[in-house]
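Removed: one protein chain of the complex. Kept in place: all other protein chains.
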Amino acid sequence: MKPDFVPQGSVEIPPIPVQDELLLDPGKTAIVVVDMQNDFVKPGGTLAVEDAAATVEHIAALLARARAAGVKIAYTQDTHYPGDREWEIWPAHCAAESWGWQIIDELAPAEGDLVCRKSRYDGFYDTWLDHYLTRIWQVENLIIVGTVASICVLHTAASAGLRWFHVVVPANGVSALTPFDQALTLRQVSWLYSGSVVRREDDIRFT
Amino acid sequence: MKPDFVPQGSVEIPPIPVQDELLLDPGKTAIVVVDMQNDFVKPGGTLAVEDAAATVEHIAALLARARAAGVKIAYTQDTHYPGDREWEIWPAHCAAESWGWQIIDELAPAEGDLVCRKSRYDGFYDTWLDHYLTRIWQVENLIIVGTVASICVLHTAASAGLRWFHVVVPANGVSALTPFDQALTLRQVSWLYSGSVVRREDDIRFT
Amino acid sequence: MKPDFVPQGSVEIPPIPVQDELLLDPGKTAIVVVDMQNDFVKPGGTLAVEDAAATVEHIAALLARARAAGVKIAYTQDTHYPGDREWEIWPAHCAAESWGWQIIDELAPAEGDLVCRKSRYDGFYDTWLDHYLTRIWQVENLIIVGTVASICVLHTAASAGLRWFHVVVPANGVSALTPFDQALTLRQVSWLYSGSVVRREDDIRFT
Partner (left out) sequence: MKPDFVPQGSVEIPPIPVQDELLLDPGKTAIVVVDMQNDFVKPGGTLAVEDAAATVEHIAALLARARAAGVKIAYTQDTHYPGDREWEIWPAHCAAESWGWQIIDELAPAEGDLVCRKSRYDGFYDTWLDHYLTRIWQVENLIIVGTVASICVLHTAASAGLRWFHVVVPANGVSALTPFDQALTLRQVSWLYSGSVVRREDDIRFT
C-alpha cells in the first residue's frame, strides 16, 4: 500500500461476518431508528436516499415485534435552523417543523417512544439519547436501523460502541448511497465495535 | 445493491478528492498525533501496524515545521489498565506505564505539547482535547496524523468534524491495516467531514 | 469550623460583588432563559416558585432590548416522560406536551430563538446548547436568567463557566426558594465562575 497512500479504483472488502440468528433479552434492549424523515426517505426529499424506501417495511416489522416484546424505542430526528453550518455543506434539509423534518408516517413514533432531536450525524452528540439508554432504561443491546448508513447510522453506532453497548445492525434495515459506503458501515460495526450484523431484521429474536 | 445487503468481494471506491497544496494560518492550527506508541508502531508491539513505520519520518518532518511556525501540538496516548473491556476484544495493549504505552522516541512530545490519555478510539472521548482546542488554544484547523487510520485517527477526525474544526489529513501521515480501511478513512474525511486530504505532509504550508 | 462539620443555624454570607453597569457586544452575547415554564412559574404549577412571578417583567424587558440589538436567545425547557427518575425525587412536573411544560406565554420564544429540551438541571447536559453557543453562534458572553436560581440556573451557569463563557446574572432575573439559595447562587457565579452579577437587568447595556 505504501506507494499509493490514497487508494483509487476497486478494492477488496475485508470479510464481514454475519450472524444467522441473534437472541436478545427484550428488557435489556433498545432500538434506535435513525433519521427516517421525509427529506431522507421520500421522493422529493432534499437528500433522499434511493435505497431507503426498501428498508421501511423491515423497520416497521421490527418495531412491531419489538413493541409487543416491551423493547424500548428511540428515534433520532435531524433538526436544523437557518444559519446552521450543515446547510453550507449539504442542501438545506430537515428544517425544524417542516415536512422534510417529519418522521415518515409509516414509522411514526408511538406513545412512550423517545425522540432525540439532533444537530449533527451522531445520535449521541448533543442529545439525551445516552441519558435515557444508560441512566433511565439501563439497556445493554442497541439495535440501530435507518439512514444514511455511513453517516448518521454509523456515527451513532460508533458512539454506542465506544460506550460498550452491544451494537446490532440488520443489513436490510439500513441504506447507503453506494455499495462502498454500505460495506464500510458493516465493516466498522462488525469488526471495530464488536457489534453483530445480521442479514435480515427477522434474524433477531426477543426472548 | 438491494438484493445483497452485505457487500462482499471487491467494490469501487468513490473518488477521493486530493488537494495539491493547503495554506494554513499557524496561529489557528493544531496537530493531533494519534497513538504513535510502541505497541502500535514498533516491531514487537502487541498491535503493530505494518505501514506505521513509513509514516514516522513524515510526521516528524511535519512536527518540526509546525513547531518552528508556532502551531500547537497535541498527542493522544491510548491507555489501559487491567480489567479494561478493550482487552477482551483486542490483545492486551498500551498498559499504563509500560514500554508499549510509551510514545515512540522519534516523536517524543516536546515541552509545551499536550498529551491526552484516552481509553477508547476517539481522542475527544473522555479527554481534555476539546477543552484545549476550543477553550484554551481556540484553533480552527486540526491536522490529524498517526495510527490506526480507520480506528483512532478516523474517530478523532469524526469528532473534530462534528465540532466544525477544519480537519486536514496528509495521506502519508496515517497508516491502515488494509487498503479498504485506508480508503474508508480518506473517504469519510474528505466527503463527510468536509475535510482536506493532501497526499504528502509537505503539501501543507504554514503562512 | 472543625468541630461542627455540618453547619446549622445562621451563617455569614461572603461578600458578593455587584457591578453597577455592564457593557456587552451584542454580536458576542447570548441569553439563556432557564425553565420559565408554567409548572415553575404559574399558580397551579406543580413546582411553582413564589418569587418567579416578579422576575417575568424584567426578563421580558431584557429580551426585548436584546432582540432589538441582535443578541441570540436560547431557552431551556425541562422535559420529562413517565418513568423519569426525577419524578421519584420531585413531584411529577414538566410532562412533555403538557400545560406545565409550556414556556409561559409572556416569554414565548420568537422565530429564530433556540429551544433546548433538557432532562436534568443543567442546560448543557444532554442538549445542543453548547453546540449552538460555541460552534454556530460563537458567542463569548452568556446572560442567564430564569428559575430555579440554585438549581437549573446555577448548574447551567456552572457548565458555562467551566467552558470559559463570561457568565452574567442579573439578580432581578432569577428566583430562588430561600434567601440562602439565592445567596449561594450569586456567590458561585460571582466568585467561582468569574461571572458578573448585576442588580437589575437594565444595568446591562448592549453596545
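Which chain is which? They are A, B and C, in the order written, and residues in each are numbered from 1.
One rule holds in what follows: a contact is a pair of C-beta atoms (placed from the backbone, for glycine too) under 8 Å apart; a residue touches a chain by one contact, two chains touch by 3 or more.
If you're wondering where the values come from, they're calculated on a predicted model, not measured in any experiment.
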| item | value |
| --- | --- |
| Among C:P7, C:P43 or C:P91, residue touching the chain not depicted | C:P7 |
| Which residue of C:C94, C:C116 or C:V197 touches the chain not shown here | C:V197 |
| Among C:L62, C:L107 or C:A176, residue touching the chain not depicted | C:A176 |
| Which residue of C:M36, C:A66, C:I143 or C:A158 touches the chain not shown here | C:A158 |
| Footprint left on chain B by the chain that the document does not show | 81-85, 112, 114, 117-120, 125-128, 130-132, 135-136 |
| Sites on chain C contacted by the missing partner chain, in the whole complex | 1-2, 5-16, 18, 51, 54, 85, 89, 120-122, 125, 150-151, 155, 158, 162, 164, 171-172, 176, 178-184, 186-188, 192, 194, 197, 199 |
| Touching residues on chain A - with respect to the absent chain | 131, 134-135, 163-164 |
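Methods note: only the chains that are shown with their structure count from here on.
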| item | value |
| --- | --- |
| Longest centre-to-centre distance from chain C, chain (CA-based) | B |
| Innermost chain, taking as reference the mean of every protein Cα atom displayed | A |
| Chain centre separation (chain A, chain C; CA means) in Å | 35 |
| Averaged-CA centre spacing for the pair chain B and chain A, given as whole angstrom | 25 |
| Approximate Å spacing (C-alpha centroids) for the pair chain B, chain C | 39 |
| Residues of chain B whose C-beta touches two or more other chains | 164 |
